[in-house]
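The complex appears here without one of its protein chains, the remainder shown in place.
Up next, subunit A:
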Amino acid sequence: METLLQAAWETAREGVVVHAEGRVVYLNPVAARLLEVERDKVLGRSLLLALRDHKLEALCRVGGEATLETRNRTLWVKAVPGVLLLWDKTDEQQRAEVLEESSRVLAHEFRTPVAGMLSLLEALQNGLSGPEAQEALQLLYQETQRLRRLVEDLPLNRRPSQNRTFALEELQGRLERFLAPQLAQKSAWIRWQIPHTVWANPDAVYQALLNLLDNAIKYGVGSEIVVESGQNNQGVWLEVRNRGQPLEDFERLFVAGQRGMHAANVRGTGLGLALVRRLAAGWGGTAYGRALEDGNAFGLTFPIGAVATPDHSTTQVPA
């Protein structure tokens, strides 16, 4: 019976350490792997020398359950008299962290449009009437539709699936009206020069531009924000430019969780540009940043296969 049990433990997926009088009398291969010890070296040794962790040793003495970080792993451990059981929860923990990160990403995607919708609703509540009210309602309707599509297209990496050819100018009016309260607050305006047509998911480009414009309003100085598109032999580019201190390390800003040096006192998550890059990847393009003489430009590219070349597109590559 004992041999059978031992054979079972030898192939078990859980780790087990059997001890008597404070010394290890058996540990299975999984326990040796999780604790990073060599079985022949620890058999017969004291628990502390074998486990090399004062919390695990204490648990063996008093019994109970705990989740512990040791050897770069998350272990769930249960101690009963004479036996210590170990389960590797590292992957589970990592999955939980990924889920948390996804929740943060979603929250970020919804925060900007919801804030804009709230401003429009407040304006309506405060008596906005006539054609302006109609326009606000129309905008609210469009935004709600867009958010619905966003939800329907979850998970995020499947979102840019509704690609079609469209003129970038299609997005201008909605974006400008939607960002009007934020622009008014900073006494800023947008100068548009986007005559090109691209093949992409308009919702994804709208979302990417919304993020870039939101950043330009928050972090830029001066009143004018420029949105310009152009074409080179690789495809179309679309840039949002604002005045301010030129930045240095742009690539770092496209990593989730990294924020610019001017962002210290502005509320944000550091996810926006990472999302923009992910959206651009969805239509086969990319997102980039570059310093200007007196400001910064953040842009999107649409590769040649994703471009419906317009006859009038003669703008050169940005310097």
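As a working rule, a contact is a pair of C-beta atoms (placed from the backbone, for glycine too) under 8 Å apart; a residue touches a chain by one contact, two chains touch by 3 or more; residues count from 1.
The definition used in the following text is that contacts and distances are computed from a predicted model.
For the chain that does not appear here, its UniProt entry gives the protein name "Phosphate-specific transport system accessory protein PhoU", which is one of "Phosphate-specific transport system accessory protein PhoU", "ABC transporter domain-containing protein", "Thiosulfate oxidation carrier complex protein SoxZ" or "NADPH-dependent glutamate synthase". Of the options A:V37, A:L86 or A:L150, the residue whose C-beta touches the omitted chain is A:V37. The chain omitted from view is touched by exactly one of A:Q93, A:Q193 or A:Q245, namely A:Q245. Residue-wise, the contact with the chain that is not shown comes from A:T70, picked out of A:T70, A:N232 or A:T286.
Listed here are the subunit A residues that touch the chain not shown: 36-38, 41-42, 45-46, 48-50, 52-55, 57, 69-72, 245, 248-249, 257-259, 261-265, 270.
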